[in-house]
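Below you'll find the structure I mean.
Of the protein chains in this complex, all but one are displayed in their positions.
Our next item is chain A:
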Amino acid sequence: MTTQTILPVNHEALAAFSKSSGEPAWVTEIRSKALELAAGLELPKLEKTRLDRWTLDNYGKLRQGAQTSEELPASLSSLIDINEHSNLIVQRNSGVVFTKLSPELTAQGVIFTDLETAVREHGDLVKKHLFTAIPAEENQLTALHAALWNGGVFLYVPKNVEVEVPLQAVFLIDDASASFTPHVLIVADSNSRVTYVDNYISGDLNQAIVHNGAAEVFVKAGSKVQFASVHHLAGQITDLTYRRAVVENDGSIEWIIGEMNAGDAMSETLSVLRGNGSTSDAKVIAVGSGSQKLNLTTKAVHFGKSSDSQMITRAVMREESTAIINGITKIEKGATKANGEQTEKVLMLSPKARGDANPILLIDEDDVTAGHAASVGQVNAEQIYYLMSRGISRAQAERLIIYGFLAPVVSDIPLEQLQNQLQSLVERKLGQ
C-alpha cells in the first residue's frame, strides 16, 4: 500500500527554521531526514481506533527566529501552582519563553533548559540520546515529530545527584496558527534521582491543531525517575503523545499520567526494562467527555532479569466519549524472574459512553510471573441506592463512586500538589 502523506511543511521551510534557530548541522540533518521519512510512513495502527479519521491536518506554522521572551500569561498561575522558588520551564506555542533553575542545582551540575538551547550547548549529551527511544523511523507521527519539534525540555542529572524538589515544565498553546511540538528529553545518570512534573494547557483557540509530542527518559543504572504529566488541552487540540523510558540495571521509572484533555487523544507510555532488576510503575487516570475519543496504551517490555512492571489505568467516561485502554506486558526470552502486573478499568457514566479495556500479555520466557485484570462497567445501581438510602443525593452519590473508582490511583500519587491538582481537574471535567 502506498501512502500519500501531505506534509505540513516543505523541506525549504524546515531548513530555514533550523538555520534561523542556529541549530547545529546534525540537528538540521535529523529534521530533514525525518521529514523525508514522514512522506513515506504510515500512521500507527492502533487497537480499534482509526487515527486517519481524526483531525490531523493542522500542525501550525514554524516559527522563524528565536522566540522573544515575553511576560508569562496571567492565566498560567491560576492553572498551575508555581512560585518564585519553582524550577520551571515554560513553553508558549512554538518556543520556550521562561527558564529557571536554582543556583544550587546548577552548581551540582544539573542541566534544565529548553531542548533548542541544549542541542547547541550540550550537543554530545543530547545527540547520544535524542530520538533513540522514539526513533523517527517508527511511523508517520514519530517522523513528523522528529522533523518539526520545537521548544522542549532537556533535563540532565549527573551521577549520584539527588534532586529533592520537583522540576516543572508547562507547555501552553494559545495560538492555533503556531506549531506546538515540544520534545522532552531526560537523562538521569547513574545513581541519581529526580522528579519531573509537566502540564500541557491551552488558551482560547480559533481552529483545530495537532499536538504531536514526545518524551524520552533515560534511566541509567541505579537511578530513579518520577515522571508526572498532566494533559488538559482544549477540545480543538488533537493530542498525540509518545512517552518512553529506557531503564538500565536497578533503575526505576515511575509514570503518573493524567489524561484530562477535552479533545481526541492518543498516548503511549512505554517502559523498556533493559537492565536486570529494573522496575517500572505506571499510573494513568483519564476522564472522557463530550464526543471525545481516547486511545491510551501503557506498555512494559522486559529484557532484564528480575525486572518488574506495574501498570494501572482508570478511566471515567461521560456523555458520548469513547476510550480504548490497552495494557501490554511483553517479556522477552531471557528475562527470567521478571514480573508484570496490569489492571485497566473503565467506568461509564452514560449509556452512550463506550469503553474497551484490552490487557495483552506477550511472554517468551517460561520463568516469569505476570497477571492482569480488566473491567468495563456502568455505575452500580445497587451502590447508588445504598448511598441514597442514607440521604445522599444521586449526584453526590455518583460523585463519591467516581472518586472512589479513581482513588486507588490518585491516593497513591506521591506528590501532594499533583494529587490535589488532578483531583480538581477531575472535578472540573466531571462538571462538578
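Going forward, a contact is a pair of C-beta atoms (placed from the backbone, for glycine too) under 8 Å apart; a residue touches a chain by one contact, two chains touch by 3 or more; residues count from 1.
FYI, contacts and distances are computed from a predicted model.
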Leaving aside the chains on screen, match the unshown one to its UniProt name from "Ion-translocating oxidoreductase complex subunit E", "Oligopeptide transport system permease protein oppB", "FAD:protein FMN transferase" or "Fe-S cluster assembly ATPase SufC".
"Fe-S cluster assembly ATPase SufC"
Check each of A:E12, A:E382 or A:E416 against the chain that is not shown and name the one that touches it.
A:E382
From the list A:K333, A:K352, A:R394 or A:R428, which touches the chain that is not on show?
A:R394
Tell me which stretches of chain A touch the chain missing from the display.
380-383, 385-394, 396-397, 400-401, 403-408
